[in-house]
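Every protein chain of the complex appears in place save one, which is left out.
Moving on to subunit A:
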Amino acid sequence: MVVWSEQERSIINSIFASLDYDDIGPKALCRCLIVYPWTQRYFGGFGNLYNAEAIKTNPMIGAHGIKVLHGLDRAVKNMDDIKNTYAELSVMHSEKLHIDPDNFRLLADCLTIVIAAKMGTAFTADIQAAFQKFLSVVVNALGRQYH
């Protein structure tokens, strides 16, 4: 059972309440595809990913980034049972999308860095710790139904 302090809950809720999904979503996904190019293997049908510029301006990638970021909403609303909230999504990522679960961690790291860049010094060590704890629970839950 993951235990959340009041402070951690407040930090997570606050970050997502003020999140610009249309900005952060595409940025996080693009960064993942650029910094860890092997993740591009999952985006064969998404058009031109030839270089950083192409990736950053690719509308399909942008739209997908927003979708993925919104995927975190259910975890924010169900922080006390993220494991079960994502059971079905985990099965889907495993059996339908065949994504190596280690890549969830890479995307989570990129999301952390995009938010850090946006918030600057307001992204304190304590806020980072809470946010990373949240993401690691999500990452864990998404990898759970892989057999």
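Convention: a residue touches a chain if its C-beta (ideal position, glycine included) is under 8 Å from a C-beta of that chain, and two chains touch if they have at least 3 such contacts; residues count from 1.
As a working rule, contacts and distances are computed from a predicted model.
Of "serine--tRNA ligase", "BPL/LPL catalytic domain-containing protein", "Hemoglobin subunit alpha-D-like" or "Distal membrane-arm assembly complex protein 2", only "Hemoglobin subunit alpha-D-like" is the UniProt protein name of the chain excluded from the display. When you scan A:52, A:68, A:89 or A:137 for touch with the missing chain, the hit is A:52. Only one residue in the set A:2, A:63, A:92 or A:119 touches the chain that does not appear here, and it is A:119. Residues 30-31, 34-35, 52, 56, 109, 112-114, 116-121, 123, 125-126, 128-129, 132 of subunit A touch the missing chain (whole complex, contact as defined above).
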